[in-house]
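Removed: one protein chain of the complex. Kept in place: all other protein chains.
Moving on, here comes subunit A:
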Amino acid sequence: MAAAAGGPDPLFGLRNNFYLGAYQAAINNSEIPNLSPDDVVERDSLVYRSYIALGSYQLVINEIDSSAATPLQAVKLLALYLSAPENKEIAISSIHEWLEDPAIGNNPILRLIAGIIFMHEQDYNEALKHTNAGGTMELHALNVQIFLKMYRSDYAEKQLRVMQQIDEDHTLTQLASAWLNLAVGGSKIQEAYLIFQDFSEKSQITSLILNGKAVCCMHKGEFDEAETLLLDALNKDAKDPETLANLVVCSLHLGKSSSRYLNQLKLSQPDHILAKRASTAEESFDKAVHAVA
């Protein structure tokens, strides 16, 4: 892929926008001339995944028909999986089926989507089964994330080193090292911050980047600074669940009221991890009261 390509990479800008969370920009700037057929498929998959990221699941499901290439089918499956809870079963069974199929089972995007879906299912073993072999920067980056989810930063670091060997300056490599830096903490937080800072200088500022910076600030104990960044992010996208979630955390630390943001989050994304955390916390509190009493 982009790893050892000698010539200019026509999809570079598109990919970057996508990775950095500038989904609308990715969609808007997807019209790139003179693409090879492979690139066209990749372009389309990125565009559809951008739509998914924006929540337009139905559009993706409708636009990809049965004759589309495997990667696009996989993307459609992801849209299906995310669109409604009742579709999850179907999506999972078809992904299993496809992964078994030797003709397409090795397709990197299919494997990537499988990894994402199994991550959502919190079945990290199954996810890793398909993604651990790597092959694309995206798969490596996903691996990093899975390992972080599993609290195995040692494995994540190994994956990152692989990525760094392939292309140290790749956007995903940079992002992944920021994730890892944040996870291991300590002095690495500053490095993570600098990575996000670099992104904010180099490219369009997205709420993903602002959130990244804000998270770093919070870890550094600079909650005022974090709040400014998060409010910036909220200006860009008032419904972004991570922005809201981080604002809840930030407000708590600043001793400000967080309930508005929490309610907003609960309304727009009832299954967000923070919303879930809030409700499970209440339950476990009541349970604990009983247990202790």
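The rule we apply is simple: a residue touches a chain if its C-beta (ideal position, glycine included) is under 8 Å from a C-beta of that chain, and two chains touch if they have at least 3 such contacts; residues count from 1.
Just so it is clear, contacts and distances are computed from a predicted model.
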Record-based protein name (UniProt) of the chain missing from this complex, from "Coatomer subunit alpha", "Pyruvate dehydrogenase phosphatase regulatory subunit, mitochondrial", "Translation initiation factor eif-2b subunit beta" or "PIGQ acetylglucosaminyltransferase": "Coatomer subunit alpha"
Contact with the hidden chain (one of A:132, A:204, A:228 or A:268): A:132
Residue in contact with the excluded chain [from A:82, A:95 or A:160]: A:82
Omitted-chain contact residue, chosen from A:61, A:92, A:160 or A:183: A:183
Hidden partner chain, residues of subunit A it touches: 6-9, 12-13, 18-19, 21, 23, 28, 30-31, 37, 40, 44, 47, 49-50, 52-53, 67, 69, 78, 82, 102-103, 105-106, 115-116, 119-120, 124-125, 128-130, 132-133, 138, 141-142, 145, 147-155, 167-169, 175-176, 179, 181-190, 194, 197-198, 201-202, 208, 211-212, 214-215, 218-221, 241-242, 245-246, 248-249, 252-253, 255, 258, 272-274, 277-278, 281-282, 284-285, 287-289, 291-293
